[in-house]
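Just one protein chain is left out here, and the rest sit where they should.
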Amino acid sequence: MSLPGILFLIIYKFVPIYGLTLAFKDFNLFAGNGVVDSVLKSPWVGFKHFERIFHSSEFIQIITNTLLISIYKIVFLFPLPIILAVLLNEVRIRWFKKTVQTLVYLPHFLSWVVIFGLFYALLGTYGVVNQLLDWLFGIGPIRFFTDESIFRSLLVASEGWKEVGWNAIVFLAAITAIDPQLYEAAMMDGANRFKRIIHITIPGMLPVIILMFILRLGNILNAGFEQILAMYNPSVYSVADVIQTYVYRVSLGQMDFSLGTALGLFESVIAFIIIVGSNAVCRKTLGRSLW
Amino acid sequence: MTKNVLLRSLVLILLLSLAAGCGGGNGGKDNAPSSGSEAGGDSKPVLRILGNFAPNIDPERDIMVGEIEKTTGYDVQYVMLPQDKPDEKLNLEVASGSSYDILTLTAPQFHKLVAQGALMPLDDLIEQYGENIKKVIKEESWDLSRMNGKIYGIPQKNERPNIEQTIAYRQDILEELGLKVPETVDEFTEVLRAVKAAYPDMIPLTGHGTGDGVFIRTLLSGFGIFTDWTEIDGKLVNRFSRPEMKDYIGYLQELYKEGLLDLDWGVNKVASMQEKFTSGKAFAMPFGWFDGPAVTPALEKNVPGAKLGVLNPFKDANGEAGIQANLRIQYIHAIPKDAKHPEDAMKYMDLKLEPNNFTYLTLGVEGKHFTVENGAYTPIMPIFTEERGSAYWFLNGIDEYRYPDMWLARTRRDPNLYAAFELLNKEYDKYARENPAAFAPPLDAVSQYQQSLNKKQEDYVIKVMMGSADLADHDAFMKEWEQSGGAAINEAVNEWYASTK
Partner (left out) sequence: MYKRVTAFDVINGVVLAVLGLLSLIPFLHVVAKSVSDDAAVIAGKVGLYPIGFQTHSYQYVLFESGFFQSLGVTVFVTVVGTFLSLLITVMAAYPLSKPRFRGRKFILLLYVFSMLFYGGIVPSYMLMKALNLLDTIWSMIIPFLVVPFNLLVVKTFFEQLPESIEESAEIDGATNWRILRSIVLPISLPVLATIGLFYAVGYWNNYFHPLLFISSVDLKPLQLYLMDMITSSSENLSKLSIEDSMNLTPESVRAATIVVSIVPILIVYPFLQKYFVQGMTIGSVKG
C-alpha cells in the first residue's frame, strides 16, 4: 500500500539530491556534455560558497535579523490560528461561521507585491493612517516603513493578517475530529465553556498543534523572503535584511546556482537538526512525537 | 491479499509512467506546425527559434508567423522564454541540448553562452549565405558580437538612438507661480522651494527606490555627469567614481532634509511614485517617454487643468548640458553549436533582411499599412497594429541604415507615446551624448558584477539621502565599491578601451 508513495519519493525526491553537490562546486553548466555531466565535471571548491555567506561583513547582522524576525513571528503568530479555530468553533450561527471562515483565508491568495501596495496606501508616510493621526491628534507621521524600530512589527503584523485565516483551516479540521461525546460528558459534569475549551478542545487538537509547531520551528531560518523582498527598503536593511535577501542582492545577475544551492543546503541542515531534536524533546516531555 | 495489492500498485505505476511517457512524446509535438515540411531532404526544414519575453504576443499564433513563412518559405516554430527567470531556463535548455536553430539573446545572455562555448562561429556562414546581412549591418556593429576574433551572432542594435529620460513637472503650477523653467540645479531648487511655500501639502519632487530611480539624468547633467562612462585623460571613468557624484548625492541629501523630496522615496515603487504625481500630490517626478501613454492621460483626467511639462538636462558650472542617448544592443541572434540546420538558419535570417522583405515584414505594404512622405513614415491605423503590431519581436536583425526612420512609423501607432517621444527628443542633437562604453563587447567582469554593484550603489545613495548613512563615510564606501566589482569592471572596460585606440 505504501509502495506508490515510496516509489514517488525515490524517483522525484531522492534522485535529484545529487544536485546538492553543487553546493560544494563551482557550477559550470557547460563543463561537460549535457547538464548532468556538467554537474559531475564542475570543479570542487569545498566550502567556498558557504564562506562567502558566513564571512561577509554583514553576517552577524543578517543572521540576527533572520532569527529575530522568525522568532517574533513564531511567538506572536503561532497561537493565533489556534485561537481563531477555537473561536470559530464556538459560533453557533451556521451562516455566520461559514462566512467568516471563508472570508478569513482570502488574504492568503494575494501576492506580497499586492499586499505591499495595500499596506503602503494605509501606513505609508502619506497614507490613510498618518493622515488620520495628523487630523485627529496632530501628531507627526509614523514612519512604519522606514523606522527601524517599527519595521519588524510591520512584517509580523502583515504576515499575521495574510496567513492566520489560512493556517486556521488545519486546526478547524482537527477540532471537528474530536468526539462530541466528550463534550456531552463534560457538560453533564457541569463544566462551563472555558473549561470545555481548555480540557477538551485544546487537548484534542494537541497532536496537530505539536506537528505544526515542530515543523514551524524547523523552518526557523525562513523569515519570509518574498515578503521582505517586497516590503523592505535600504533604510531598514539593518533590521530586516535576512540571509536570503542578502544573498539575493549579492548574486544579482549572476545566475549562481552553486551559491543558491549552498544556501538551501544550509537551511535544510539546520531545519533537519531542529526537527529531529524537537521531536525527541517532545517525545520525552509529552510522550508524543512525529515518529 | 497483500501481494495482490502490491502487484496492482506496480501495474498502476507502470501504466501511469507509460501514459506519461507517451503523453510526453506527443505533447511536445502536438504544437508543431503541421505543414509536414520535415520530411524529404530537398524541402526546407522546420526551424526552431527561441526568443526572449515580450508582453502579449502569442509566438505560435501571431499573424507574423504566417507572413514570415510566406516571405521566406521557411516554416518556423517560435518559442518564447518566460518573463520570470528567463536566464535559468535559457541556459538549461541550451545546456541540455534542446534543438533550437536560432537563439535571440540579450547581451548578457549572449556573453554567458559564448564564454562557455555554446555557440557556433558564424563567419563562414555569413560569408556564404549572408549577402543581405552584410549589406545592412555596419562594420563597427560586428564588434559587438565578436569574441576572440570570431563572430558569434548577428547584432541587433536598438532602433534609433533617442533620449529616454527627463523630469516631468506640473507646467500649470509653474505658470501659476510665475516662475521660469529651470535650467540649472540652483534654479531647480528655487522652484521646488517656491512650490513648497505655495502648496505646503504637495511633494515637490518624488521618485522611486527601485532600479536606478535615484540617478536622475536631468539632475546629473547639472553636475557635469552626462554619461555612464566619461573619457578623462585618455581613460574611461565610471560616473560613480567621479568626485561630482559625491556632490550629487550630497545635493539629494540636502533636498531631503529641507523637505523638498518625497519622504518615502526609498519605499516607493514606480507605481507609488506615479500615483502621487497623477493624483496631484506631487509636483515633479522622473519620467520616461514610455510612461507617456499611462501617465499623461491619468494626470489630465484626475487633475483638471494640469499640464505636463518636461525639463531639459540642466547646465553645469561650465554651462554645458547633456544626457546619455539610448544606444545599445537590443538582441544578438546566435546559432547554438549543436544546431541541426545552421545553413538554413542563416539563409532564413538573410532572406528577412532583403530590403523588400524587410519593409514588408516590419511595416507591411505601402498604401495598405503605411504611407511615406518626404521620408516620414506614417502608419495607417488600425490595420497597422492589427497586422504588424508584434512584428518587432520576430526580427532577426535590422537594416541599420533605413530602420531608424522606418521605425518612427511604429512609434506613431500610439499618439500619446509619440507625443511624449517627440517632446523629449525635440532637441536631441543639442543634448544627446554618446556613452563611450556603449558598444563594448561582452566583458567578464561586467556580466559578473554589474547588476549587484548597481544595486549596491542605489542602496547607498538612498541611505545617504534618507539619513541612515553618512557622506562622511563616502571614502569607506568607495573602497567597498571597488572590492565588490567596481575595480574589476574599471580595469576590464579600460583594457578594452585602450585596445580600440
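Couple of notes before you dig in:
Order of writing sets the labels: A and B. Residues in every chain begin at 1.
Just so we're on the same page, contacts are C-beta pairs under 8 Å (C-beta built on N, C-alpha and C of every residue); 3 or more make two chains touch, one makes a residue touch a chain.
All of these numbers come straight from a predicted model, not from anything done at the bench.
The hidden chain makes contact, of the residues A:2, A:149 or A:285, with A:2.
Considering the whole complex, the residue from B:106, B:378 or B:494 that touches the absent chain is B:106.
Of the options B:236, B:295, B:321 or B:461, the residue whose C-beta touches the omitted chain is B:295.
Taking the complete complex into account, B:210 is the one of B:171, B:210, B:378 or B:484 that touches the chain left out. Within chain B, the residues in touch with the undisplayed chain are 1-2, 5, 9, 16-17, 19-21, 23-25, 27-28, 30-31, 52-61, 79-80, 82-85, 88-89, 92-93, 96, 106, 158-159, 208, 210-211, 269-272, 274-276, 278-280, 288, 290-291, 293-295, 297-302, 330, 389-390, 392-393, 410-411, 413-414, 417.
Listed for chain A, the residues touching the missing chain in the whole complex are 1-2, 4-6, 8-9, 11-20, 22, 27, 29, 35-36, 39, 84, 87-88, 90-92, 96, 98-107, 109-111, 114-115, 118, 121, 161, 165, 169-170, 172-181, 193, 207-208, 211, 215, 218, 257, 260-261, 264-265, 268, 271-272, 275, 290-291.
Methods note: only the chains that are shown with their structure count from here on.
For chain B in complex with chain A, the residues that touch the partner chain are 5-6, 9-10, 12-13, 87-88, 91-92, 95-97, 108, 112, 116-118, 203, 209, 263-264, 266-267, 269, 271-272, 276, 281, 447-448, 450-452, 455-456, 458-460, 462-463, 466-468. Within the complex, the chain A residues that touch chain B are 1, 3-4, 7, 28-30, 34-35, 38, 116-117, 120, 124-126, 141, 143, 145-146, 233-235, 237-238, 249-255.
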